[in-house]
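A single protein chain has been removed from this complex, and every other one stays in its place.
Order of writing sets the labels: A and B. Residues in every chain begin at 1.
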Amino acid sequence: MSNHLLEVNNLSVSFGSFTAVDDVSFHLDAGETLAIVGESGSGKTVTALSIMRLLEQSSRGRITSGEILLNPPNDTVMDLADLPEERLRQVRGNFVSMIFQEPLTALNPVFSVQSQLIEAIRSHRPVAKETAREMALEMMAKVRIPEPAERLKQHPHELSGGMRQRVMIAQALALNPQILIADEPTTALDVTIQAQVLGLIKDLQEEMGSAVIMITHDMGVVAQIADRVVVMRNSKVVETGAVEQIFGAPEHPYTKALLAAVPKLGSMNHTDKPEKFPLVEQTT
Amino acid sequence: MTEGPSPRAKTLQRLGRMFVIRLGHAVFLLLAVTIFTFTLLHLAPGDAAQVWAGAQGGASAEQIEQIRVEYGLDRPFPQQLASYVGNAATGDFGDSFFFRQPVSELVLARVWPTILLVLTSLGIAILGGVILGVWTARRPTAPSSHVITAVALFGFSAPIFWTGIMLLLIFSSWLNLLPSHGMNSVTVGDGFFEQAWDTFLHLILPASTLGFFYMAQYSRISRVSMLEVLGSDYVRTARAKGLKERSVIWKHALRNAVIPVVTIAGFQVGALLSGGILVETVFEWPGMGRLAFEAVLRRDTPILMGMLIISTFIVIVANLLTDVAYRVIDPRIRFAKP
Partner (left out) sequence: MSSEHDPAVLIDAVDEDARARSPLGEAWFMFRRNRAALFGLILLVAIFLLTIFGPMLYENEPFRIVARPRTSPSEGDLLLGSDYLGRDTLAGLLTGGRVTLLIAVFAGTMTVLIGLLIGGPAGYFGGRVESVLMRLTELFQVPPAILLAMLVLVLWGPTVINLVLAISLVAWPQTARLSRGEFLRLRNVEFVRAAKAAGASDLRILTRIILPNALPPLIVNATLIIGGAILFEAGLSFLGLGDPNVMTWGLMLGSSRPYVFDTWWAVTFPGLAIFFTVLAISLVGDGINDAFNPKLRER
């Protein structure tokens, strides 16, 4: 038995006859940040969702083979690919949390922010409602939401996209999970907000010591946040390595192509189409 | 967004203003329906006083003349209209010629049984429809779901009164399980619980008939909206944060899925009253439907006119309540324009 925090071995996932994830293996150590990179359709999101075992109910995907070993420090090793529903429930949001691409739709529109955070806390910790509320308030401050007490009482539609993603992060990290899976968490946000949210995830990771799996198609994000990189294409892993190695000496041609697609500073010089000016986030 | 001393007071104020706008709209609508109803009487062929007395009322020429004078039917139309609307506003819809009783008294005496029947049916329909809708949405390919979907389709393909008659044949005539007509048996005692139980037994068949018809519709609506909600991101979030499946479905998903059901149910109170009239006639339930049936038999126009206006009033009140209800359920449209 190895001592990686999470170990994915030969994982395959299919939707009907279509294989979305094909014999994928990688591992994650405590406190590190692993980026899974690839274009859309490469299977990276499906991989993330299968770690959470969120495929079955929402999209009829099925894990056909492989194991997903979670090795929490003070607990026994468990295979997430083969865990009964109730044990899974205790893992989700508690040991492993996830945030998603679309902050606008990820929160339930009919409940207040407060009730959603409190609910997340109380479904894993036997604390009183008032205690949970204080924990939620603390988390709201931690993700740097201004006027956290006011925000807590509001409903998701009253918050901006960036704000909602912060609430999602607060909810995901409320119980100090060992692993945070972030599925393209900044893609849907305005450019200026992207950097803030990414910075926030990085800071909180250092503060709380969680490991992060960052799913992204953006090599810029990888450079900013990752320790190690898994490159996926057409449902398979094509290359794995430390971030310096991937950026410095990419082996696979696909990785090279991905890197070439990153716009470099000054690359827009002498072109006749100016880049669009990013919109400033509209809050309060 | 939330400056100012008390956001809560502000919220209440905005809700209050919204309600006043809706109320004004409702009054306007009721007035329009009243004018329309009275205009119909005059557009109809034949002499208004004659029509008022009813074709089968057996009114003498003298009595017709009396009606004409009493209701001012000999005055110019605008004056007649004004006096009818004015009287209607005070709850006076004239007298029924056949029953020789004010229409308002007749209708008022029948309103409560109808409301009891309609509300019970609505409860059965919403509760059953939502449960079936959720069931089929969660297992879209299971045989049980196909059966439920098929039964739902059958449910609103049959004339509602015919379903009632069939239930009557089966449960009352052949199996002799339930009373066949009325609201109370003649033989029942005086005790409150004894009477309530007796009414409940009488209520079962009509309320099920009416309820099942609409349950079929609501199960379809809630199935579609539940399927949509189950595929949504926030349901995935709810699972991702480790909630129990029970809570994912019955709290997070349902609260969203039920919004279109509530909306449609609220705006269908009129249709429910329509169905109620037929069902009441089958089971001789002493409500407004029964009265309408008797009014038709006697061509008793004033009763029909009064009932049309009073039931429009009920529908409008139900719409107002629905509006409030779905503003409570869905915070996104809490302040949306009506």
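Criterion: a residue touches a chain if its C-beta (ideal position, glycine included) is under 8 Å from a C-beta of that chain, and two chains touch if they have at least 3 such contacts.
Fair warning: this is a prediction, and the values are worked out from it, not measured in the lab.
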{"item": "Of B:Thr120, B:Thr301 or B:Thr322, the residue in touch with the unshown chain", "value": "B:Thr301"}
{"item": "Options B:Val33, B:Ile131 or B:Ile329, residue touching the unrepresented chain", "value": "B:Val33"}
{"item": "Option touching the unshown chain, where B:Gln80, B:Ser219, B:Thr281 or B:Thr322 are the choices", "value": "B:Thr281"}
{"item": "Residue, one of B:Val111, B:Ile131 or B:Ala158, that touches the chain absent here", "value": "B:Ala158"}
{"item": "Contact footprint on chain B, counting only the chain that is left out", "value": "29, 32-33, 36-37, 40-41, 43-45, 51, 140, 153-154, 156-162, 165-166, 168-169, 173, 223-224, 227, 231, 233, 236, 270-271, 273-274, 277-278, 281-282, 292-293, 295-297, 299, 301, 304-305, 307-308, 311-312, 315-316, 319"}
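The working rule: only the chains that are shown with their structure count from here on.
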{"item": "Chain centre separation in whole Å, for chain B relative to chain A (CA means)", "value": "50"}
{"item": "Interfacial residue positions of chain A with respect to chain B in the complex", "value": "52, 54, 57-59, 85, 89-94, 97-98, 100, 102, 105-112, 119-120, 123-124, 150, 154-155, 157-158, 168, 171-172, 284"}
{"item": "Chain A partner contacts - residues on chain B that touch it in the complex", "value": "1-2, 230-245, 247, 252, 255-256, 329-332"}
